[in-house]
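With one protein chain withheld, the remaining protein chains of the complex are depicted in position.
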Amino acid sequence: MDLHGKKVIAIGERDGVQATAIAAVARSAGAEVLLELNQCFV
Amino acid sequence: MILGAAEVGYVEMMAETVTAGDPTYTGPLAGVSLGLPVYHVTEPEVRENADASVYQDQIGVSEIAMETEPIWTTVRTIRERTPGTP
Partner (left out) sequence: MSDPLASLPTIRGISCVLAHTPGLLRYGSKPTRELAKDPALIGNVQRHLRSFEDAVAYPENQVYIGNHAPEWLWDVPEPHWRHGDEGARAQGPAGVIVGEDAFWGLLRASDEFGLIDIERERLERSRALLAKTGLFSDGELERVVRPATASSSSEGAMSLHAADGTVVGRIANGYPGDSTQTADILLENFACKASGALALKHLLKQLDMAPGDVEYVLGCGEEAVGDRYQRGGGSISKAMAEMAGCAQATGSDVKAFCCAPVHALVMAGALVQSGIYRNVIVVGGGSLAKLGMKMAGHLAKDMPLLEDCLAAVAILVGPADGSGVRMRLDAVGRHTVGSGGSAGAIYEALVSQPLEKLGLKIADVDRYAVELHNPEITVPAGSGNVPRTNYRIIAALGVSRGEMKREDVDRFERAHGMPGFVPTQGHIPAALPYLAHALPRLRDGSMRRALFIAKGSLFLGKMTNMADGMSVLVDREG
């Protein structure tokens, strides 16, 4: 699966991997990040 | 859709939410089926596409902390049920 040129929504979790980290990874693979959302359920 | 949740239960809930609709029967996505392909950020499909040093900096420690096998199994199962997934 090639991420290059794909659009990505990054949903992070504060205690897991945060959205900014996911977005950095996705961009490094050439993807376009449309949305970065962080979840905190407590 | 790329998820960063740390635990299987969480991953499952998030993956279900963004594919089939909110499984907790509440929330803005309740009953809405987005049908988007969902991956976990630690999966090989993501990792192998990313720049190695960016991945290591951003995800390295998280990957050691997470129990990746059950997470991958859960996300793959949900993904394979989603039509249109490459």
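Should a chain be cited, it is by its letter among A and B, assigned in written order, with residues numbered from 1 in that chain.
As a working rule, contacts are C-beta pairs under 8 Å (C-beta built on N, C-alpha and C of every residue); 3 or more make two chains touch, one makes a residue touch a chain.
These numbers were taken from a predicted model, which means no experiment stands behind them.
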item	value
Interface residues of chain B (partner: the chain not displayed)	5-7, 9-10, 12-13, 23-26, 57-66
Interface residues of chain A (partner: the chain not displayed)	12, 14-21, 36, 38, 40-42
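Here, only the chains that are shown with their structure count from here on.
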item	value
Computed distance of Cα centres, chain B from chain A, in Å	10
Chain A to chain B touching residues, read off their complex	1-4, 8-13, 15-19, 21-22, 24-26, 28-30, 39, 41
Residues of chain B that touch chain A when the two form their complex	1-7, 10, 14, 18, 36, 41-42, 45-47, 49-51, 54-55, 57-59, 62, 66, 86
